[in-house]
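Only a single protein chain was left out; the remaining protein chains are all shown in position.
Up next, subunit A:
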Amino acid sequence: MDWQGQKLAEMLMQVLLVASAVAAFLAGYVRGDFQLMLLVYAGGVVLTALVTVPNWPFFNRNPLKWLDAAEAERHPRPQVSSAGAGAGGKKKSGKNK
(Lines give C-alpha, C1' and ligand atoms only; values in the text may rest on other atoms or scores of the structure.)
Protein backbone atom coordinates (compact mmCIF):
# COMPACT_ATOMS: atom_id res chain seq x y z
CA MET A 1 0.00 0.00 0.00
CA ASP A 2 1.45 3.34 -1.04
CA TRP A 3 1.18 6.69 0.75
CA GLN A 4 -1.92 7.84 -1.13
CA GLY A 5 -3.47 4.41 -0.55
CA GLN A 6 -2.92 4.68 3.20
CA LYS A 7 -4.53 8.10 3.26
CA LEU A 8 -7.47 6.80 1.26
CA ALA A 9 -7.82 3.72 3.50
CA GLU A 10 -7.92 5.79 6.68
CA MET A 11 -10.46 8.22 5.24
CA LEU A 12 -12.65 5.39 3.93
CA MET A 13 -12.47 3.63 7.30
CA GLN A 14 -13.61 6.68 9.26
CA VAL A 15 -16.34 7.69 6.81
CA LEU A 16 -17.75 4.17 6.53
CA LEU A 17 -17.73 3.55 10.29
CA VAL A 18 -19.41 6.86 11.13
CA ALA A 19 -21.95 6.34 8.36
CA SER A 20 -22.80 2.83 9.55
CA ALA A 21 -23.11 4.04 13.15
CA VAL A 22 -25.52 6.80 12.12
CA ALA A 23 -27.48 4.44 9.86
CA ALA A 24 -27.65 1.80 12.61
CA PHE A 25 -28.90 4.30 15.17
CA LEU A 26 -31.57 5.65 12.85
CA ALA A 27 -32.69 2.15 11.80
CA GLY A 28 -32.88 1.01 15.42
CA TYR A 29 -34.72 4.12 16.55
CA VAL A 30 -37.24 4.11 13.69
CA ARG A 31 -38.00 0.40 14.04
CA GLY A 32 -37.80 0.55 17.84
CA ASP A 33 -35.46 -2.42 17.88
CA PHE A 34 -32.15 -2.29 19.75
CA GLN A 35 -30.99 -5.60 18.31
CA LEU A 36 -31.56 -4.34 14.78
CA MET A 37 -29.27 -1.41 15.57
CA LEU A 38 -26.51 -3.76 16.71
CA LEU A 39 -26.92 -5.99 13.63
CA VAL A 40 -26.83 -3.07 11.19
CA TYR A 41 -23.75 -1.70 12.93
CA ALA A 42 -22.03 -5.09 12.93
CA GLY A 43 -22.72 -5.34 9.20
CA GLY A 44 -21.21 -1.89 8.67
CA VAL A 45 -18.10 -2.81 10.64
CA VAL A 46 -17.59 -6.03 8.64
CA LEU A 47 -18.06 -4.13 5.37
CA THR A 48 -15.56 -1.48 6.48
CA ALA A 49 -13.02 -4.13 7.41
CA LEU A 50 -13.46 -5.86 4.04
CA VAL A 51 -12.96 -2.59 2.17
CA THR A 52 -10.04 -1.13 4.12
CA VAL A 53 -8.06 -3.97 5.69
CA PRO A 54 -6.88 -6.05 2.68
CA ASN A 55 -4.27 -4.53 0.40
CA TRP A 56 -6.57 -3.98 -2.58
CA PRO A 57 -5.08 -2.91 -5.97
CA PHE A 58 -6.77 0.50 -5.83
CA PHE A 59 -4.62 1.37 -2.81
CA ASN A 60 -1.50 0.99 -4.99
CA ARG A 61 -2.10 3.46 -7.81
CA ASN A 62 0.67 5.85 -6.78
CA PRO A 63 3.76 3.70 -6.28
CA LEU A 64 6.88 5.32 -4.87
CA LYS A 65 9.56 6.08 -7.47
CA TRP A 66 12.91 5.06 -6.05
CA LEU A 67 16.14 6.28 -7.61
CA ASP A 68 18.24 3.68 -9.40
CA ALA A 69 21.14 2.32 -7.42
CA ALA A 70 23.47 3.38 -10.25
CA GLU A 71 22.19 6.96 -9.95
CA ALA A 72 23.22 7.11 -6.29
CA GLU A 73 26.70 5.76 -7.06
CA ARG A 74 27.20 8.43 -9.70
CA HIS A 75 26.54 11.25 -7.19
CA PRO A 76 28.13 10.20 -3.90
CA ARG A 77 27.59 12.48 -0.92
CA PRO A 78 30.92 13.26 0.75
CA GLN A 79 29.64 13.72 4.31
CA VAL A 80 27.80 10.39 4.11
CA SER A 81 31.01 8.49 3.31
CA SER A 82 32.99 10.17 6.14
CA ALA A 83 30.18 9.64 8.66
CA GLY A 84 29.93 6.04 7.47
CA ALA A 85 33.60 5.49 8.26
CA GLY A 86 33.15 6.92 11.75
CA ALA A 87 30.09 4.79 12.34
CA GLY A 88 31.96 1.74 11.12
CA GLY A 89 34.70 2.35 13.66
CA LYS A 90 32.15 2.64 16.43
CA LYS A 91 30.48 -0.56 15.35
CA LYS A 92 33.77 -2.43 15.52
CA SER A 93 34.53 -1.14 19.00
CA GLY A 94 30.98 -2.12 19.99
CA LYS A 95 31.48 -5.64 18.78
CA ASN A 96 34.74 -6.03 20.68
CA LYS A 97 33.14 -5.16 23.99
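Assorted remarks:
Throughout what follows, a contact is a pair of C-beta atoms (placed from the backbone, for glycine too) under 8 Å apart; a residue touches a chain by one contact, two chains touch by 3 or more; residues count from 1.
The rule is simple: contacts and distances are computed from a predicted model.
When the unshown chain is looked up in UniProt, the name that turns up among "Trafficking protein particle complex subunit", "OTU deubiquitinase with linear linkage specificity a", "DNA replication licensing factor MCM4" or "Signal peptidase complex subunit 3" is "Signal peptidase complex subunit 3". Mapped onto subunit A, the footprint of the missing chain covers residues 1, 6, 9-10, 13-14, 17-18, 21, 24-25, 28-29, 31-34, 37, 41, 45, 48-49, 52-55.
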